[in-house]
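Yeah, one chain of the complex is gone here, protein chain that is, but the others are all in their spots.
Then we have chain A:
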């Protein structure tokens, strides 16, 4: 097959490209230029789109002896990922830009361009597995390395996208990938992993948002509406957040307080005790299915944030919406994050969390089917 290897300049995508080549594919390396301002490109020390990273990717491609190109996706990335990220925060939600990038950029803009140019597929260095079923369908599964598993951020890919995707690292533990990179002579074998959001290289999301959205001072209140403190912009707060609230008065019971709600309309951040964070019902929209949509009510594992735990639950889909009922209460369910549904190691699909609440345990859904 003719395959585009998306190469960020990091270890993982380098080994992924090498493995595709070893598997006998015709591989071309492509680095995505995602920043519209060349100045940011030059100044940011970290992140996935610096000049050094493009140079590192090119160096690896040269070692592999494959062609290498930089494709300019900055306009699409700004529109579909960065602007969406800002808008979501402004609306009081907590988006995951990596999901959006996989859905709209890596497996849409990049994949579409690659297919138009005569390629068959895109390979990335994500830790996840594609499993082909006996009837030829391609399923998305968790990676072998549970600590590195990135199936959560790929839960937005539909069957068409998965049919043209390769994740060659999913069967290997991360330390082995570094060893392999060293054995292959890649000088980036010891390059640190990137953890931050690539377009916020200093990791200061609050500062970045404030620069874009401006300061919007408002009140921090408790659930009764009493003002406990002030903030410079409700958008900088996430449900479940405990640190950085700057409250002058401790709670009456001395227990820590958490953000339990962000109200963009009144520019209020609501805080309360931990028990208010416990929810067992999630409503999601923007449903995306990695294969056929589940029919009826199914038992699933639900994951509500990247690298979070999986929780036993019941779910059912209705058009583009998904309802999830968790067996146990969980905390830290933030609107804007995605709930990704699993059947064993297989990813069923995902939805963006629109709302969560505590329902009486008896109000669970009716007849349950296996996720099939």
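The rule we apply is simple: contacts are C-beta pairs under 8 Å (C-beta built on N, C-alpha and C of every residue); 3 or more make two chains touch, one makes a residue touch a chain; residues count from 1.
Rule of thumb we're sticking to: contacts and distances are computed from a predicted model.
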Just to verify: the chain that's not displayed, which of "Peptide ABC transporter permease", "Cysteine desulfurase", "AhpC/TSA family protein" or "Membrane protein" does UniProt list as its protein name? "Cysteine desulfurase"
Just name the one of A:115, A:159, A:213 or A:306 that touches the chain not displayed here. A:115
Please output the residues of chain A touching the missing chain, sorted low to high. 28, 31, 33, 38, 41, 51, 54, 58, 67, 69-76, 79, 109, 112-113, 115-118
